[in-house]
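With one protein chain withheld, the remaining protein chains of the complex are depicted in position.
Note that the chains are named A, B and C in the order they appear, and that numbering of residues resets to 1 at the start of each chain.
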Amino acid sequence: MSALTPQQVDAFVTEVYPDVAQGFSCDAIGGGYATVRWRHDATRLRPGGLISGPTQFAATDLALWFLSFTVLGLAPMAVTSDLHIVFLRPARGGDLLSRADLLRAGKSRIVGRVLTWIDGHPDRPVSHASGAYAVLG
Amino acid sequence: MSALTPQQVDAFVTEVYPDVAQGFSCDAIGGGYATVRWRHDATRLRPGGLISGPTQFAATDLALWFLSFTVLGLAPMAVTSDLHIVFLRPARGGDLLSRADLLRAGKSRIVGRVLTWIDGHPDRPVSHASGAYAVLG
Amino acid sequence: MSALTPQQVDAFVTEVYPDVAQGFSCDAIGGGYATVRWRHDATRLRPGGLISGPTQFAATDLALWFLSFTVLGLAPMAVTSDLHIVFLRPARGGDLLSRADLLRAGKSRIVGRVLTWIDGHPDRPVSHASGAYAVLG
Partner (left out) sequence: MSALTPQQVDAFVTEVYPDVAQGFSCDAIGGGYATVRWRHDATRLRPGGLISGPTQFAATDLALWFLSFTVLGLAPMAVTSDLHIVFLRPARGGDLLSRADLLRAGKSRIVGRVLTWIDGHPDRPVSHASGAYAVLG
């Protein structure tokens, strides 16, 4: 299939899942990877300026879904099967970036790992996840 | 320590993390368990009326935090360390309930499992999780 | 299907996977659950008399496989897809028992949770796991 652009992904998500799109966008996508950006929103932080675990989970989950587009094309044909997320250090101070990398694309399951960091600090990940999307018949 | 009530938990969370409290409340709490309720909100569903994975993760994570109160008392002294969530079936149709049960309370780590279902259907869980909270010094 | 007995399970495993059977046996099996026993073997312990993590993983994985028999019948038609195991306390002192309970049997995936303890101490689990077996075509 021809290469997807972040703009195509964002337009698709806004159309099918408008609620999902709020605050999140596709930052980059290519063969075997996809990156999600969460735009820093001071009204949604925890005390101490911390970006919450559920926000990191949402970015991670979305990155895996975008990763499924690189395999299946732009279609809502996959649902989260399971996800293991490990929190590594406090997350504060800027946009959040979650990059999913493909580990295996099978017929019924797409497996990836996701690294999440604060924009500008890729060497200090705030969480790491591995998970699978189930491909719907 | 004396037993906590759901009202005490809700009052504490509203005070320290007002954003967390939106949509979620403590439904029950006791020795070794805590249950979170997410009030059905039709404006936050996915197409098809589905309750999203991130909403289930947020309820699960909150249930584990409430569970930590049964060990540490009412204090924000623990942070999510890691969480594994498995999605079992589509979630739609009512309030969401997430019940955390204690597996082990150690000095530095509180481990629990969480079962999530649609109110009225405890026999048909929509997700299952296990995870740990790290106890802060 | 008619109910399976532990003896039928052991005979089947000895036939198809003789190596697996060494040290492990089916202790109980029924609707929605299966229990594996690891016979205490002093020659395979870690210093301090500890039963190792890999031994606990092997018992857990086997319990999930036996659980798949309650859904698919006695056939090697499922393979481990993923497994999350949390170690709760040191394991020493007797046989190990791992009980798998069914969370969801789908067409392509069987999900369960597994609790492991030292025989005689079911109230002090040594590990807890959740995982899935993929059903082969």
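Definition applied: a contact is a pair of C-beta atoms (placed from the backbone, for glycine too) under 8 Å apart; a residue touches a chain by one contact, two chains touch by 3 or more.
Nothing here was measured: the structure is a model prediction, and the numbers come from that model.
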Those residues of subunit B which, in the complete complex, touch the missing chain: 81-82, 84, 108-109, 132, 134
Residues of subunit C in contact with the chain not shown: 16-17, 19-20, 43-47, 52-54, 57-58, 61, 76, 79-87
Interface with the undisplayed chain - residues on subunit A: 84, 86, 88-89, 103-104, 111, 113, 125, 128-130, 132
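By definition in this document, only the chains that are shown with their structure count from here on.
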Centre distance in Å when subunit A and subunit C are each reduced to the mean of their C-alpha atoms: 34
Centre-to-centre distance between subunit C and subunit B (centres being mean Cα positions), rounded to whole Å: 28
Computed distance of Cα centres, subunit B from subunit A, in Å: 23
Multi-partner residues of subunit B (at least 2 other chains): 84, 86
